[in-house]
Each structure stands twice: as structure tokens, then as C-alpha cells.
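Take a look at the structure below.
A single protein chain has been omitted from the complex, and every remaining protein chain is retained in its original position.
We call the chains A, B and C, going by the order they appear; numbering starts again at 1 in every chain.
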Amino acid sequence: VRAQSRKTMAKSKFEYVRNFEADDTCLQNCWVVVRLDGRNFHKFADQHGFKKPNDERALQLMSKCALTVMEELNDIVIAYGQSDEYSFVFKRKSNWFKRRASKFISHVVSQFSSSFVFYWQDYFKDQALLFPPGFDGRVVLYPSNQNLRDYLSWRQADCHINNLYNTTFWALVQQGGLSNSEAEEKLKGTLAGEKNDILFLEFNINYNNEPEIYRKGTVLIWHKIEETIDKRITTPDAPEGKNVVVKRTRNKLLPFHMDVIGDKFWEEHSQILADS
Amino acid sequence: VRAQSRKTMAKSKFEYVRNFEADDTCLQNCWVVVRLDGRNFHKFADQHGFKKPNDERALQLMSKCALTVMEELNDIVIAYGQSDEYSFVFKRKSNWFKRRASKFISHVVSQFSSSFVFYWQDYFKDQALLFPPGFDGRVVLYPSNQNLRDYLSWRQADCHINNLYNTTFWALVQQGGLSNSEAEEKLKGTLAGEKNDILFLEFNINYNNEPEIYRKGTVLIWHKIEETIDKRITTPDAPEGKNVVVKRTRNKLLPFHMDVIGDKFWEEHSQILADS
Amino acid sequence: VRAQSRKTMAKSKFEYVRNFEADDTCLQNCWVVVRLDGRNFHKFADQHGFKKPNDERALQLMSKCALTVMEELNDIVIAYGQSDEYSFVFKRKSNWFKRRASKFISHVVSQFSSSFVFYWQDYFKDQALLFPPGFDGRVVLYPSNQNLRDYLSWRQADCHINNLYNTTFWALVQQGGLSNSEAEEKLKGTLAGEKNDILFLEFNINYNNEPEIYRKGTVLIWHKIEETIDKRITTPDAPEGKNVVVKRTRNKLLPFHMDVIGDKFWEEHSQILADS
Partner (left out) sequence: VRAQSRKTMAKSKFEYVRNFEADDTCLQNCWVVVRLDGRNFHKFADQHGFKKPNDERALQLMSKCALTVMEELNDIVIAYGQSDEYSFVFKRKSNWFKRRASKFISHVVSQFSSSFVFYWQDYFKDQALLFPPGFDGRVVLYPSNQNLRDYLSWRQADCHINNLYNTTFWALVQQGGLSNSEAEEKLKGTLAGEKNDILFLEFNINYNNEPEIYRKGTVLIWHKIEETIDKRITTPDAPEGKNVVVKRTRNKLLPFHMDVIGDKFWEEHSQILADS
């Protein structure tokens, strides 16, 4: 017992170590972006038989995880994903967890990672998950709306460049019979137009007809949905209750595969940047 | 095609947004501690039928996840866990991912979270996981060995205080028939000795005989293990191969439930702090 | 000699300590404000016989130092001073010293402090400087133009509140014959209107007629000045040289004592925020 009292008292003696925690509050009035990336996902994809150049199951699972993140955490207004990465944008005025960077990073990465395992089987019906995967994360602040749009444009331009390369590379390998290194050699230094020509002339593939989810990635945003639901109510003239049809609006997350580089998307969804 | 070329060129136009990433390198020559905590785990425990005051399955699962973190990531020399939290200590000289705080946090939290779902069924055989759980994380730096020891002592003293309280509380409720609020009222302001008396006099429980995993939490450290394995070799006089017994040492993670506040643990495992 | 060679070699052995320097780059595309304050200036003012409630010599010296700071350092677009404080605003896109916070702070504070001593005698002709004074500094980032305007409004509202209080306080003491503590007591809890009434009814002072430099503080901004200068040139028909009158524009710092809370100032000087 005496030892236990000593320990109780000891706690206050040790508590000074709390003062070593640094304050990592994100600057006010900036967009807070958390981006996560799969750890060693090249190898992970091979081990789990991902289809090349794109595995639709993997992309759908990634978006399901992102959706869970947006529903579970607060103040995320838009997310953008491609390949094994996803970016989440917290609104400028968010004061979630007092804007602590470590909270933003850890909650996003944790919820995404647990969801990835939890929902795996829903998307990979014939492929067991062999081990728990890892994702790393970072936080970046953007002071202006233009900076934020440029960030998302950067990621979507990256998606385009990689996907055009990968589509051409795997056409050369899978349909053209080239080895990986032969395909790599052939594509070295080629411009976009030349890759398009290879696809069209050698494999009769019109790149612009490839699925948008591959070419554009996935945007998740909130939509106001009008729902019609049946609701049972009791009224003076129906004391035993009766069914009525009720309309209500609620926010629902919807995925899009569209261009976010031009102005059109932002004009149609002006509420995203109109955060106040 | 022209639109695609524009996008390729555009990427470089957007790349300036990279410069908004802040450098979050951890100060050199400090111990780097990442602590994670379950998000809303009080509710999570209720929803998944955790036993009170301690659920051994949950503790074992937490330690399995911690073990996976230590095996998958680099440079973690000791971990300490209790309740729904776990602390991981990276060695002073670690240069893993250039000591970036966001990398330390996100890799630990991600690997832990995905492992939690992945290994759940191995520990909760009769209880399905209802939804993907979340963990938050933070990073703290400790410049001296004494600071680090005091940090771990702080967490173990916290374990002691909480577990003594919880053990008494749930004895009053489960065996004493008190309501939660009656038990809370009865314990308000009591010292360690008084809680021990309640346990012993009213319920014949000697707190010091409670399992150490509950009273001390769990320490994970690397141990040099001498293994004897069978190996098949070929020699001139046994060209067809023969079995030989080979000894080898390797590092293996082992869990302990012991006091880390006193000197004994650190004298017996002096290699932990002798990091160079 | 051998000892010296050892020292030369030694230097590279010690150079690892450079890696302990933290990166303190200011977030891109934010206004960078450095504010400095006199250290113990209440006492300093007493020791150097500052007039109460305002000492014009001190205010002019402060502005002379601020002017020197703006001329010596790069990228400062506006400065605002009152009492013993001055704020300097570096433009959003400034990349001076790679936007390192410690460079912004130390250069501003250093140049201001050395100027304060250097120019002291020009303003305090009958009062020697008794010892070298100190100023402290801090850096704050503002992401939007509105945030920056609100920062400057905050400092000017502070100027107004303090000056109204001080003007009334010293009227009560100097003209009304109250002791300091009596004056303090009398003003406790009074609103702006009540202070105005005291000034007007008891001392026949119309606060709005007090000098603007006291009521509004000082704004320093760059102005395009058209200058007419004599220049000596040589031409074919005047090989021996002749004087011509040349017009040129150059940027010159000018002090103002005007309202920066309303829109008028910003409309008239729209180039300040139009930084690109």
C-alpha cells in the first residue's frame, strides 16, 4: 500500500514531461490539406494481384475509405484521390481539435487505414488481404483559394501524366509483348502526343475514351440531397398513427471523376470555397 | 491531345504549391516518443462488450498491434502500453525518414490502426468488429535519458492510479451492487490506501495479487534470443546433404509487465538507453 | 603546427552541430508582420524625462528608426507605429532571406535598435541617452488582406484607447492637481464619452483637436515622387557640357497620421495590398 501511495504521489512528480509537448496549431484562416500515400504500395499491389495499369477494386476501396474519413471527421469539404494517394481539405475556419496538425494527420491516417482493412473484402472478393498495410501522411497549409485550387490541379495533373504513361506502358507490355525494360526504353522522353499516337496507332486505343476515374481521379464533395421518406406520425384524427410522406434535405457525399483544373467545377460548386 | 499537352505543361505551373510544405524535422539527439490513444474508446468498449475493469483480449490485441508497429517500422527501441494507449520510443540518433514528425506520427498510427482491424478476430473470437476504429497520435521529444524515463514513469503511474480506481469501482458495482453513480460518490477523494481497504475488507481482493498486466501495463523490448535450428547442408562427405543443428542469435520482441519507475528495469536492460 | 592541423581537421568533426538548426521558413503567400516593443519603456521614459502624455521627440525618433528599417531592409510595404511599438509588414511574396522568421525578426530589431541610439541626439538635443535601450520583437503571419487590415486596425484602435485614457489621466494630474492614484480611481470604468466630457468640461480640451500623430499614430508608406533635378550632359552641339532639367520618379517614404480602420486609406493606397 505504501508503494502505491508513493506511485500516486510520484505521478505529479513526473507530470512535468507534459511541458515538452510542442504546440503545433495550424495558422488560422488557411486551408488545411492532409495528404496520405500508401507505404510501399508498388510491392503491395504486386502481392495482392492488382490489375495493371489500374485496378478498379483498389480505387473503389480507396474512395470508400476516404468517404469514411469524411463522414467520421469534422470540417472536410472536399477530398481528391488517385492511385494510392488521397488528399483531404479541411475548411479555412475549422477549429477541429484546435487546429492541431498532429490531430489532423493522425485522425485522417488512422481512420483511413482501419477502414482499408475493414472494407477490403467488400471490394476484393477473391483476394485475401495478406498483411496490414501502412499509409503515411503530411499536412500542408494554403492561405488563398487560388493556392488551394492550384494544389488540387497539381494532383490532378500528376494523375493525368502518370495514367497516360502507365496506360501506354502496359499496352506495350500486355498487348505489344515488350518486356518492362523495353517498354520503359521506348517511352523515355516521349511527349503526351507521342504516347497518344502509340496507343491509337499500335493498339487502337483512344486515350480520351479511357474511363474518367482513371484519367481524372476521384473528387468527393458534399451534396444536398432531397429525400422523400415515409414517416409514421400520430395526430388527433389518427391517434393510432398513420404514414405520411416527408421531404427533407441532407448532405450526402458523392464521388465525381471530373476536371478540377478549369473554372467550371468551381463555378458549379461555389459553396466549397465560399467557406466562412 | 492538345489539352493533354497543356496538362503536362500545367503540372510544372502548379508545382510551386510544394513550397508550402513546412519542415517538421525533430531536433537531433532527442528521444522521439509517439503516443497514440483510441478515439472515443469508452463508447467503443461498450459497443464491443469489453469486460470491466479490464478486457484481456483488448490488451493483447493492443500489444499485438504495437508489436507489428515495432517490427514494420525502424528504430523503435521500447514501447509501453496500457488501457487504450501505446507509446513508442524511437532512438535518439534515429534518422528514419529524416526525423520528420509527420512521418513518425502517421506511420505509427497507420500501422497500428490497420493492424487493429487485421488481427481483431484473432483476439475477439466471438465478437465482430462493428466499424473501423480511430486512434489519434502525437509526437514529443525528450532531450535526456532522465526525461525519457520520467515520461515512461508518468504513463505507468497513470496506469496504476486508473487501474486501482477502476478495480475498486467495478468491484463496488459488480459485486457490491452499487449503481455507477453510488460507486463514484463512494470513491470521491479516497486515497490509494482507502481503495485497498475497500477491496480487501469488502471483497477480499488483495490488489497486489491482481494480474501484473493490469497493474503495470505492457513493456515491449527487443531481446537477443539464442535459437537452435535445423539446417540442411551439403558437405564433401555428405554430397546428398545432411541435417545439422545450428545456433544463432536474433532480436525478438518480448512483452513484460514490470515496474519501469525504479532503477532495476533500466539496469537489467541498460542497452535501451545506451543508444549511440 | 600539429595542434593546428588537428584543429583544422577538428572543425569538420564539430560541424554536425549545424544540423540542429531548425527551419523557420514563414508560410508562403502570407503577409509577414514584425512588431517590436520597447523593453521597460515606462521606466526608460521616466529616466529620460519624456513629456506626458506624449513626447513628440520620442515619437519622431521612433519614426526615424522605422524609416531607416524600411530603407535598409527589403520588401517592407507599410509600417505602423504608436507609443513605443512599431509594426513592419513584409509583402506576401517576399522571399527575402528565404522568408526565415529569425532573419525577419533580428534584422528589423537590430536596425531599429542601433538607429535609436544613432539618431537619439538629433531628436533629444538637451537630454543625453543614459544607457543602450532594448526592444523585443515577434513575427506574425496573416493569410488574407482582411486579416492584415484587421491587424493594423487593432493596433490603431489600441492607440486611440490608450491615448484618450492617457490624455485624460495627465490632464487630471497636471492641470487638475490630482495624484496619480486619484486620477486612476476617477477614470476606472469610464467610457470614451465620459473621458471626452471630463476633458471638455473640466479642462476645455476638445479631444478631436488633439494632434493626429497622438490620436492616430504614424503610418509609413512608399510614395512615387516626381522630382525635377539639374543634370549636366554633353551633346554634339554642347561638347563642353550643359545643364538640363530632368524629371524623374522615385519611391520615397512618407509619414501619415490618418485613419487606417476605414476603407478610405486603402482605396487611396490600393497599391499596398495589390502586391503580386
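One rule holds for everything that comes next: a contact is a pair of C-beta atoms (placed from the backbone, for glycine too) under 8 Å apart; a residue touches a chain by one contact, two chains touch by 3 or more.
Every value quoted in this text rests on a predicted model; they were computed, and no experiment measured them.
Taking the complete complex into account, which shown chains does the hidden chain touch?
A, B, C
Touching the absent chain in the whole complex: find that residue among C:L36, C:V77 or C:I198.
With C:L36, C:V77 or C:I198 as choices, the missing chain is touched by C:L36.
Give the residue, chosen from C:H48, C:K91 or C:H160, that touches the chain omitted from the document.
Spelled out, the listed residue whose C-beta touches the missing chain is C:H160.
May I ask which residue of B:L36, B:L141 or B:V260 touches the chain that does not appear here?
Hidden-chain contact among the options goes to B:L141.
With the full complex in mind, choose from C:A45, C:V140, C:M258 or C:L273 the residue touching the hidden chain.
Per the contact definition at the top, the residue touching the missing chain is C:V140.
Can you name the residues of chain A that touch the chain not displayed here?
19-20, 22-23, 25, 27-29
Kindly note down the residues of chain B that lie in touch with the hidden chain.
Within chain B, the residues touching the omitted chain are 27-30, 141, 143-144, 147.
Name, in rising order, the residues on chain C that touch the hidden chain in the full complex.
1, 4-5, 7-8, 10-11, 13-18, 20-22, 24, 36, 39, 68, 72, 101-103, 105-107, 109-119, 129, 131-142, 147, 150-151, 153-154, 157-158, 160-161, 164, 191-193, 196, 207, 261
The rule we apply is simple: only the chains that are shown with their structure count from here on.
Once you draw an edge for every pair of touching chains, what topology comes out, line, ring, star, complete or other?
The chain contacts form a complete graph, every chain touching every other.
Take the average of all CA coordinates in chain A, do the same for chain B, and state the distance between these two points in whole angstrom.
Distance between chain centres, rounded to whole Å: 28 Å.
Distance from the CA centroid of chain B to that of chain C, rounded to the nearest Å?
About 52 Å separates the centre of chain B from that of chain C.
Compute the distance, rounded to whole Å, between the mean C-alpha positions of chain A and chain C.
Roughly 46 Å separates the two chain centres.
Mind pulling the chain B residues that touch 2 or more other chains?
In chain B, 20, 22 touch at least two other chains.
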